[in-house]
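With one protein chain held back, the other chains of the complex are shown just where they sit.
Let's turn to chain A:
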Amino acid sequence: MTDHKNHQIPTAKPSSIKTRFAIKFLRAMNKLNNKNKNNKNTMSEKHKRFLAIRAAAHASMASAVGPRRAWSRAVLRKIPNQQKQLHYSLMNKQRTRRRNIRRNRILLITRGNPNRENYDHEENEDEDEEEEDLRELVPGGKEMDFCRLLNETAHYIKCLRTQVQVMTNILHHSSPSNILYK
């Protein structure tokens, strides 16, 4: 009963996440820009640059969210030099692990339950397949139970949208017609 509030869709403040993301991402871009002064334009250099920018985008977003979300922790774990962030996640790990054990026990009971009134019985297989795909798409999705997966997915979608919005803004402001000088 008290577990209900843990299942609610999170009320993240998108404006501050947006700000933090924008600043981190722009700093990362500036860094990349300064590193690449020699301007080699081979295919592999282009591809490396693209990969670096994309990685910076995802890393900046995860960093802006911080360790309070499972998906952002999963992203941060993969980045070297993120020891500061990991410290917080270690503190949270114990709490979430206890909660997950409780949830998994309940879910094991539901899984075997044929009384799923809201779903077609024939579609259970499709559902499992889609659930597997979802676990691949959301960072850290493979380790979560289903309820948490849905919760994390909602937040992840919100953040991805913000990411796209900010990156689009940067692109439009930086296009040759509207150059940023310093």
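The criterion applied here is as follows: a residue touches a chain if its C-beta (ideal position, glycine included) is under 8 Å from a C-beta of that chain, and two chains touch if they have at least 3 such contacts; residues count from 1.
The rule we apply is simple: contacts and distances are computed from a predicted model.
Asker: Just to verify: the chain that's not displayed, which of "Sec1 family domain-containing protein 1", "Proteasome subunit beta", "Glutathione S-transferase" or "BHLH domain-containing protein" does UniProt list as its protein name?
Answerer: "BHLH domain-containing protein"
Asker: Give me the chain A residues in contact with the hidden chain, please.
Answerer: Touching the chain left out of view, chain A contributes residues 4, 7, 9, 18-19, 22-23, 26, 29-30, 32-33, 36, 39, 41, 46, 49-50, 53-54, 57-58, 106-107, 109-110, 113, 115-120, 123, 126-127, 130-131, 133-134, 137-138, 146-147, 150-151, 153-154, 156-158, 160-161, 163-164, 166-171, 173-176, 179-182.
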